[in-house]
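One structure is given here, and the rest of the page talks about it.
One protein chain is absent from this view; the other protein chains keep their places.
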C-alpha cells in the first residue's frame, strides 16, 4: 500500500499514523517524491482500511498495490483449480453445462427436464427450491419438498445437482445436493458466506447485480478463509442503464477473473439476458471467451413455468445450444492464455 | 395489467393463457386496439409474473398498471405513517436525526459520542455491532458485546438506539434496541425481511446499492406483509459510474418515495458520499427535498475509527450540521406537497 | 402507441387530446379496459412525443408498440444489409477485420502497421487523424496531414481505409477515405449525422458510452433518413460501475441489434476493455455471438504510441488474434438465427 501525504504534513499527526501502522505490524518505507512524502507500507496490508487512511487530514491519497485477497488469488495459486461436483469436473480445461428449471414444481416436471437436458448434453442438473423473489406475493419455491424432487430427478438421470441456499438454516435439506448455489442477492450476505466456509461441498457463487469483480473475489475469500476452497464463480449480468436486456452480461469478467484467480468461472446467459432467444449467442460468446461452464435455464413447458419463464428454453432448444457450444469449444480462449 | 398480443395470435395458445389467468382469479377484458389484441387483466395481479406472460410466443408486451405492493402503497394509506422509536417520532412532520459511530469500539467511546451527539441535536443514537465488511479480514464488529455498550450509552444519554442486524439469529441481542436496521447489502435478504415481519420493533430499511425505488418498496412490503408495519426507508446512495463520491445520493428518491408510499423516508449522507466534507451540503439538500430524518456518522476521534473513518464527523462538526439542518427545516418541501 | 388514461378523466382535457392527435393524422381506437380507458393510436406515431402525452394530467401511462425508426428497422428490411467499403463487404455473412493505430503519427509507422495488419489478416485499415481527446492539452491528431499519410498507407497496402470525422468541415479531407467513422462521443451529434446523410460513403457509427441500443438505432436513422443507407453499427463498450475494464463490452448488443435491424454490427474490443490482454478473448466472444466484423487497435511499437497505447497490440499479437477469429467463425452464431 502506498500512502501519498499532503505537502507539509502536521508532524504530530504523522507520528500518530506511524505509531498506529506499526501497531498493526506494518513496516513503513518513507521516501520523498516530488513535493509530497510517500509512505510504502510493507506487511499484511489486507486488514488495513484504505478508507480510514484516506480520511486523515494529512493524507492526499492511498493506493493498494497488493490485492486484499489471498486464498482466491492466482498469484499464490498459479494452477487452475479443478472443482469436482459429484464426479463432474469444472475448471483446468474441464467444461460443464448445468441445466434445469428456475423452479422445481412437480416430480414429473423435474424428471422430464432432467432426462431432457441429459440427452441434450448437460452434465449437471439445476432446479430452484428456495427462491429469492422480489415480491412477497410471488411463488417462493417448494423448499425442502422441492429438494426431495430434485434428488429423485438426480437418481433417475444420474446427474449431480445444484440448488440455491438462502439461509444457513436450510442446510439440513442439502445433504444429497452436490453443489450449493449462493444467489446474486446473497453475494454479500457475509454471515451465509462464513457458514459455507465450514461446509464440505462445492459452492457456486454468483456475482451480485451491482458488485465489482474484486468484490466477487472478496466474497469467495470469505468462503475460502473458512476452509472451503471449492468455489466456482458465476457471472450472470450486471445492472446498467440499458433496458433491452434484463441485465448486461459482463463478458470481460471471464478473462479478468481468469487472470486474477485460479477459481473456475461459469456464466449464466439465461439470467443475464432474461430473453430465451439470447441464450444461444451469449452461451457461444461466453464459451469463446474462455468460461469453464454454463448455467442454462430449461423447462419442459415454458408456458407453465411458475417463474422466470421468459428466459427458459425447451429441452429441444437447449440441445441445439449445447451442441453449438461443444462445437465451438476447441476454438475458445484457453485458460493458460489468460492466466499469465 | 395490460397484455398486448402479437398480430394473429395462435388461438390454442391464447386459449391456454385465458384458462391459466382465469385459474389465478383474473378477469380478462379483451379489446381490439389497432392490429393488436389488447387484454386488460382485472383482479389481484400482484401475484402474476409479468416476465412469464412476456415470455409467451403470442405476447408482444406487458404493462403493469397497478403497483405490486399494497401495504406500502400510499394509494391505500393516504396519510403519512408516523413511526415511534423509543418515544421519538419519525414521519408525518416529525423529523429525526440519528447519529453515532460506524463501529462500536469501547464503552468510553460510545458514551462520549452519545453525549456529544445529544448535545449537538441528535434524537437517536446509532452504532454498529454486527458489521457487514467486504473483506473477511476486516474488523467485523463487537457483536453482542457491542450492543451491550450501545445500551449503556442509551442509558447514559437517554437516546433511543438503532443498530444493524445481519441474520435473524442475532435477534436475541436486540431486546433493548429501539429500532433494527437492515443494511443495504441485506435489502433483498428475503428470509431476514420475512422474519422481521414478525418482530414488534420498528425497522430501518436501507436501499441497496443497485436497487430501484420499486424494489425498495417491495422489500418494505415483505416486512409489512408479515404484520410489522413500522418501516422507515433510508436512501443511502446508489452505485453509478461516477467515482468522485463513493456512491451517488439519489436525492430524487425522496419525493418519488413520498408520492408512492406513506412510510417515512430518511437519508444517510455519510454513506452516500463517503466524504466527511460532503455530509453538510447533502444533509441540507436531503432536508430541503423533504426527508423525514437523517443518519449521520459521528466519531469522537476519526483518526482511530476502526472502519468507515473517511465519512465520520467529530461531534463539533456534527453540531454545526445539525444546527444548519434545523434552521433550514421550516423552508423545506412538506410531505403534503409531494403526496398528491 | 397505447395511452392508458387515469380513472375518470376530465372530459374537456380528453377532448383536447383527441383533437390534437387527430391533427397529427392519428386515428384513435378507444376501449374500456378495467377501470381505465385505453386509447390505441393508429398511424405514423414516430413523430408523437411520448413524454408529452405522459405529461398530461389525464394520462396514467403511455406505451410504444411500434419502434420509432423505419429505415433501420429489420421489420421493413428482412434481409441483412451488405455494406461495401472499397470492395470489402460487411454483413450478410461477410466478415471484416479493421485494424490499425489509434493515432496516425508518421508515414513509416502507418506503412509498417498497414503491411503488418494486412499480413495478419486485416481487410480494412484504420488510423486516427482527428482525435477526440478528453484533455485540450493532449495530442489532437495530425488532422488533414494524417489522412494523407493514411492514404499513402492505403496505396502501399491495398487496404481500404476508415477514419474518424469530428465535424462536417473536415469532410474535404475524406475524398479518398473509404468509410467515415462517427466516434462514440459524436453518436448524438445530430448536426453531423444529418450532414453525413447526404454523403456518398459508408458510415461506421459507434455507440455512445451511455447510449441505449434504441438510441444507437435512432442515430443510424438520422443518417439513413438523409438518404445514406450504408451504415455499419459498432458496439464499443458502455459505461458502468465496474472499473476493472475501461468500459463494459455489451456483448448482448450484438444479437439484440441483429434482431432489430438489418444493418451490419461490428465490435471494438480494444476500446471496450482498454487492456491489450483482453482483446483476444473479447474478439472471440464477439465473433461467436455473431458480429459482422471487428475493429482492433494495432501499433508497431506500443511503447511509443502517442495515445491509447494501453489497448494496442503489436502486429504479431494481432495476427494471433485474427487467426483465432477466423478459426472460430464457422462455429459462430449466424445472422439468420438471430433475425427472426
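So that you can tell them apart, the chains are marked A, B and C in the order they are listed, and the count of residues begins at 1 in each.
Basically, contacts are C-beta pairs under 8 Å (C-beta built on N, C-alpha and C of every residue); 3 or more make two chains touch, one makes a residue touch a chain.
Here the structure is a predicted model, which is why all the values come from computation and not from measurement.
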{"item": "Contact residue for the chain not shown (choose from B:84, B:119, B:176 or B:214)", "value": "B:214"}
{"item": "Sole contact to the chain not displayed, among B:38, B:177 or B:272", "value": "B:272"}
{"item": "Full-complex contact with the absent chain, from C:167, C:316 or C:336", "value": "C:167"}
{"item": "Absent chain, residues of subunit C that touch it", "value": "13, 16-17, 20, 46-47, 49, 51-52, 54-56, 68-69, 132-139, 166-168, 185-186, 188-194, 208-210, 215, 218, 221-222, 225, 239, 274, 276, 302-312"}
{"item": "Residues belonging to subunit A that touch the chain removed from view", "value": "2, 4, 29, 31-34, 36, 38, 40-42, 60-61, 63, 65, 210, 239-241, 243"}
{"item": "Subunit B residues touching the omitted chain (full complex)", "value": "210, 212-214, 238, 240-245, 248-256, 259, 272-273, 277-278, 280-282, 284-290, 324, 327-328, 331-333, 337-338"}
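Just so we're on the same page, only the chains that are shown with their structure count from here on.
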{"item": "Identifier of the chain whose CA centre is least distant from the whole-structure CA centre", "value": "A"}
{"item": "Chain located farthest away, centre of subunit B as origin (C-alpha)", "value": "C"}
{"item": "Whole-Å separation of chain centres (CA-atom averages), subunit B against subunit C", "value": "39"}
{"item": "Inter-centroid spacing, subunit C versus subunit A (mean Cα positions, whole Å)", "value": "31"}
{"item": "Residues within subunit B bordering two or more other chains", "value": "210, 239"}
